[in-house]
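Of the protein chains in this complex, one is absent; all others appear in place.
Take a look at subunit A:
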């Protein structure tokens, strides 16, 4: 049974306010100090900000931090209003026998959770309890959550929403370079580039201040849509959704046939070119044109723009990565970068634009199904021994790899699947593909626990909701898209009945029989343990301390702890300058070939749907839909469609339409856009209920990264009548 009702008292009417209205409504947060330097809570650019509190009002100003250089987008400017948003969760909620969520005290709530976990675990074994984390958790929280799952719960069933984000790039990057760090160079290096290829990235909307670093370079943008980023590009390549891999192979082909191959670099720094070339040679430009729709002349122009540049970058985003062949697509773009001799050269390179605020830290500190802290593999005996030692448990007590995100959701409540799930910092009822199925699975659980600071769509399904602190109310560290570790600092005390995720993990662990010292509640203490756990790993944080960060040092991992007799390690802003992280020091080409998306168009579903983001909303919108200024900008789901396609479907601008795939149907407002391909429609995925774009998306997974195919599925579009 679906349980979507939510008690009325957590939905007080929202109070509209204009731009200059004090953003603090209702309760006045208690400041711990007058101001602090911290970072924006949203994306992985982690813009530097000054937070100030005076006369009961919290305000934000961008700082001159290198990633944002004084810039801030509308999400960042309005972030303080989240702190006291009217629907903020302010006490634990437990669903009573009447099926309603009702306020509770913390002891009761935690007792309910731990008792039910213990019972489920006794009856069905430790894997009957699952954990789902998020890329917005601080490093400390992500680390402790992974430890909690493996040690306190003893479950292998933990994964996180970064699986839906950059996991394809992570697999391809690790295979090519031996290590995955989103940008293996400081973001400011981009400012000196002559040419930058953006494959499936729209930073003008998703990460606006990044554009400050892209203003000098000539941009080549690969995107089926004419996005704001594409509009600012010197060259926009507009392929059919799901054909980026063919395009990447075609660009590699032309790099060779146009004589732009960096043969010295290939010989000195790489292996595997021959096998990769054997695949790419069958992607001559006219064949690529036929498959992708990108004119041959534009393919040529792209490789010449890259080849002629002294400093050039290839960057990938979700558009290239969120496919059932996302790993191979990224691998092909890395092959292209390698063929041009870019990676590991100062002023050039390949990078992935990580999305979530702590997407980087989140993926390397142990909340991923197959990983232990320090970017260690959970199947590597040496890594297991090392982490078991830090955690004070036997290596064999550590569980093995668990299910990936969608596989986990799909198994919930089924025979052999988890019967309980703890969700931290994530809203899978909106973000997971085929989200009605996921909602149904979540509702079938014996126990769903959600820790969040707003009543997200997933929280509304929960048996127990635990209210947690937000960015300006907590200390910790985040790792941004360039692998730089940053301090998140506290300005305000949280509301009285709100606790940190660390407190919750401690409280549950103790109730489950763990010694309390294993789960510290002080971020600084957790970080000290995290440093030991990552020591010697690929993502080595052991030389980083709060004191060094507070002193203003720019520390990018790896930053190993050096003996006290030596000066501290300065961190590694640029990876691979001397060698790649494979034992032989060489980067590896990947031999990959194009294949069609899992679903192609036919008479019943004649259009491709692709999903993505808008500037004013973030992720599932659980936060940004509660910021009036943001929500007014894009208040409801929409579908972008070419005027001809709309006309054929009997649709006009502003009509409501149903977009239907083989899996489901979503409802959206029609927006005509003559720059779109006639065979493609676009839907943002930030909206709840019957406007969830993920009601139609395809659950087919990339075999390597387990990334779902968010970016392409076959649909049809139909008018629906306006409710009277």
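Everything below uses one rule, namely that a residue touches a chain if its C-beta (ideal position, glycine included) is under 8 Å from a C-beta of that chain, and two chains touch if they have at least 3 such contacts; residues count from 1.
Note that contacts and distances are computed from a predicted model.
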Per UniProt record, name of the chain withheld from view ["Dolichyl-phosphate-mannose-protein mannosyltransferase", "Sodium:solute symporter", "NAD(P)/FAD-dependent oxidoreductase" or "Teichoic acid transport system ATP-binding protein"]: "NAD(P)/FAD-dependent oxidoreductase"
Hidden-chain contact residue, picked from the options A:56, A:70 or A:516: A:70
Residue touching the undisplayed chain, where the options are A:48, A:146 or A:209: A:209
Candidate in contact with the missing chain, chosen from A:34, A:108, A:414 or A:675: A:675
Hidden partner chain, touching residue among A:389, A:522, A:644 or A:718: A:644
Positions on subunit A contacted by the hidden chain, ascending: 19, 62, 70-74, 77, 203-205, 208-212, 215, 226, 228, 232, 240, 253, 256-257, 277-278, 281-287, 289-290, 293-298, 300, 601, 606, 615-616, 629, 633, 642-644, 647-648, 673-675, 678-679
